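This part shows chain A:
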Amino acid sequence: MGQRIDVNHLNIYYGNFLAVEDVNINIEPNKVTAFIGPSGCGKSTVLRTLDRMHEIIPGAHVKGEVLLEGKNLYDKDVDPVSVRRDVGMVFQRPNPFPTMSIRENVLAGVRLNNRKISKSDADDLVEWALRGANLWNEVKDRLDNPGIGLSGGQQQRLCIARAVAVHPQVLLMDEPCSALDPISTLAVEDLIQELKGDYTIVIVTHNMQQAARIADYTAFFNLKAVGQPGHLEYFADTTTMFNNPQNEEAERYVSGRFG
Partner candidate 1 sequence: ACGDNTASTDNGSSNNNSSDTTAKSEPISGNFNGAGASSQKSAVDAWVAGFQATNPDAKIAYDPSGSGSGVKTFLTGATAWAGSDKALADEDVDDSKSVCASGTAFDIPVYISPIAVIFNLKGVSDAGKHIKMDAATIAKIFDGKITKWNDPAIADQNKDLELPDLAITVVHRSDKSGTTQNFVSYFKDQAADAWSYDLSENWPNSVGQGAKGTSGVVSTVKQADGTIGYADFSAVGDLGTVAVKVGDTYNEISAEGATKVVDASEIDSSVKGDNRVVVKINHAATGEGVYPILLVSYMIACPEYKDTKTAEFAKSWLTYVTSSEGQKAAAAAAGSAPLPDAIAQKDAASIEAIKTK
Partner candidate 2 sequence: MSSQDKTAVTMPAASGKTADKVFRWIAYACGILILVVLAAVFLFLLFRAWPLIGGDQAANSKTISDFTGGKATNFWAYVGPLLFGTVLVSALSLLISFFASIGIALFISHYAPKKLATALSYVVDLLAAIPSVIYGLWGGLILVPAIYPFWNWVATYLGWIPLFNGPAANPSRTVATVAVVLAVMILPIITSLSRDIFLQTPRLQEEAALALGATKWEMIKLAVIPFGKSGVVSASMLGLGRALGETMAVLMILSPGLTYSFKLLQASQNQTIAANIAAQYPEANDLGVSVLIGTGLVLFLITFVVNYVARRITEKKVA
């Protein structure tokens, strides 16, 4: 089951540069939350703080709290490695491990955690994850082929399968469809709808229609000017956001759209 995330007074820095300012947001479990906003407003940056991927960039750090079911991820005693095990992530461009087969790609995360997996357990897990990622039927006959040989949309679903195979509580997705063609996009959107039964999903998208189609809640980030920190401008359930936003900037952005 998904877990809830509460972000409190989060300031996010790249070195000395304050990239995102004072974010407060409550992300509901088993719902899809979309982050939208103009380029550079910090959507990706915020997303990456939710599984402590932000800090792998040299000099990057945060101030504030991110509570996963009440436990602050940024507490001293929390190991980022285990956070990332609980919070999965899917990236803008599909990134299967190029040297691994489809099967090995799915198992990559699991093998890190537990080296002694029986073959049959592994088989079951691969099937489960690939079915979950809506990819099973397409690849079941060639699990030992390299993952890199798949089409873009298939690769992206493979990456989702790889992420869910570790059985995280939360799934973060940073523009997972922006490199995909419409048909693949549809497949991934369907998948997201389905996955929210099991996971809390946060998705960054440039595409407002996509947000409108798949998200339960939408967060609109904005920035005053280039070089200024971004901030969370408005957060609402998706219907409100797109039909009746109570925020002028959001209204302008949502209606004046042409992306």
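Basis for inclusion: all candidates are chains of the complex that A comes from, given by their letters.
Operating definition for what follows: a contact is a pair of C-beta atoms (placed from the backbone, for glycine too) under 8 Å apart; a residue touches a chain by one contact, two chains touch by 3 or more; residues count from 1.
Values in this document were obtained by computation on a predicted structure and should not be read as measured data.
Candidates 1 or 2 all come from the same complex, and the one touching chain A there is 2. Interface residues of chain A, counted against candidate 2 in their complex, comprise 51, 53, 56, 58-59, 81-82, 84-85, 88-89, 91, 93, 95-99, 108-109, 112-113, 159, 162-163, 166.
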